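For this view, one protein chain was removed and the others were kept in their places.
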């Protein structure tokens, strides 16, 4: 893997030097990818093709097309498929040209950094993309994509990935994971149990999802008790397929312990299509506690992602659907909301609960103090918009003093974009090294400790937190 | 214009050097002043006199007297006029003496920086103000103020201002702007349409304001529909007088689309003096959407300033009135509050909506994600208390990665204090240069991009966002 001429380290010469030394200690360590959204088909289908450069880099990446959209470029002109099958640009060279002409919009953004790194490190393209060189770079990428070394399994090796977790519905039979296992390939691609679509009763099509859960589990789910049994059974299946973790998305961190009777009453209303908004909120809050209970029992690490208002732009949602770059964070509260869950299981060391959020004002105020007390709690790395150089710097500054490094969970790339994985981990490792170098030079930690911390941040913490040993 | 011995750049030598190079590229570019509160009379009245140094620098500047007040110095002793006409200090030399003796209070504050720069660059005074040199400096300023080059039109040229927008009531006939136009003077002083006093039905004297709007527009406003027509007519007048923008202040960013019937019902209650608080909140929220609609139609850029709890100190408000340094920010929410407006017009590229706020926790959480998606949305520069070196640094760090530079709107000085304008722009340009230098040295952007970004930040973005081409 080539290394670009960038480094992201402090402009202070002494700090830059220490940071580079620390970084070099972990630069070549394997990548632990415990949470992400890569399609497992990449590794199941031995003849997988990424398609055109636009199929690979633009159409699936809402980080990229949201920025173009924000400057008045329509999603149609970028080839994003419409729900109604209506016309969108099909000439990928034209899409690429638009992208290249607007590449300046990404100056100083993490997307710009990742893409530059990806073009250089993966495709050997060092030129800055612009309108003039757009087509030549398109050709260069397209040519590379036909080569055998760009087959996903080969890239997995080239990227030095040790393990990669996908994110999968509770009702998924995990056929691609099965294929990968049967193929005898050495790569470790593991599923993650994400039951939002059956657990959040306000999900569109929830009744169908529960019907499907009945089918999958062989349990006829006509009450809450069978629902719980079916979920436990699916968790066991995921675990048998290598899963070490679950993942749960919620608008807020609200938790509440319902009695079985209350839970069943809401569940019955939901089955009848009569559940109120408040029912949905309470049931989600209850199920988070219930999932924590199951994690205590089956040992799956529990992740909670809180604070994204999904599909904020109504017109875009109607025309293009979900994950179109229109999810916007909201303020989040944890101290009161998580108390019922933490009172139930927060002091249980056999639980690992990893929290992600999108409200940085909660870092120093609530999350670091909570993680610095409860044995079960760990903080995930800065998420989504904060998976960036400044986002990481703020996380280190606002979290570490109070939570302590060892109540954090290392890095996860959380990406759909397989080819951006090395660039993302590299940013984290460099940002970590730079932070540690500052601690060394301010004599807050000594070099011996910094080296240990560097290994933990770049490799060990994620592996341990996600039980990937 | 003289340059002081200050620079505000990073103490890192390499960064300081790059920052200075970038700064020098824009140091002499004209000033774009698209939003502020300078009195247009300065440029209409060819014999305008600033009065004493205290009339010029203390009495109109709530940044200055709030700090003195916070240390127990009464506003009376600073010569601030009382509403009831009661006694206040009339000896401006004594006021100046108090100010000078307490100038140390401004150490490390933006007010201190601006004033030091203003004294040095505009008045040629390099000494640090204190009790001993107070009267000599008073004399020096007073002497300068009598000279022809201190006539506002000459200062406009000396300051290298390209355009300066004032802020004007919807019911203003803009006599000074008319005088300026007729005078044939080359300066570009344009109005901004600020209809708060007629649009917010809880404004003191609202019915009188509406009556005045009727007079101005020649439309007898006895219902909501005529009210809208009158506003449209006034906007057209402002536009004919050179306005390119409107401005709207609101306690919160709440928006709600009312039906015409609902809007009229509230309007009628307001006319009868029977509107409830909730009516006022909903009507303001509705009118923000209505103003966005008008902006789509007439092309005026829309500004919204959110989050200031006005006149927090009741006794000061009663004795001295508004704008007495007692406006205090509150926490602000945008994701949910702006959704109705953004669903209606946020995806319309023909709208430019520039947001200002006073809750920095919303920068990375809500504002940058919103601006990085919606075509209509741009973020204004750090406002009020955050128009400062640290405020700008935080804005750059928390906003740019997610919003992208090109979804921001450059700088505006937002000041009543005409003589502080160069100092304020200079702080912004230096802070921008320093930020960009950090990006260059960390190799996040290359020098070519940094130069382009510097020009955009120091000149181009404001001009483009406010349609001042």
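All chains are identified by letter, namely A and B, in their written order; residue positions are counted from 1 within each chain.
Throughout what follows, a residue touches a chain if its C-beta (ideal position, glycine included) is under 8 Å from a C-beta of that chain, and two chains touch if they have at least 3 such contacts.
Please read these numbers as outputs of a predicted model, since none were measured by experiment.
J.: From the list B:29, B:236, B:389 or B:452, which touches the chain that is not on show?
T.: Checking each option in B:29, B:236, B:389 or B:452, the one touching the absent chain turns out to be B:389.
J.: Check the options A:77, A:179, A:311 or A:402 and report the residue that touches the missing chain.
T.: The one listed residue touching the chain not shown is A:402.
J.: So that we can see where the missing chain sits, which residues of chain A does it touch?
T.: 10, 12, 14-15, 331, 333, 335-336, 339, 342-343, 346-347, 349, 361, 364-366, 368-375, 377, 397-398, 400-402, 404-407, 437-439, 441-446, 449, 452-453
J.: Touching residues of chain B against the unshown chain: what are they?
T.: On the side of chain B, residues 5-13, 66-67, 69-72, 104-110, 113, 128, 309, 312-316, 325-331, 358-361, 385-386, 388-391, 394 touch the unshown chain.
Everything that follows uses one rule, which is that only the chains that are shown with their structure count from here on.
J.: Compute the rotation angle for the C-alpha superposition of chain A onto chain B, expressed as a multiple of 5 degrees.
T.: 120
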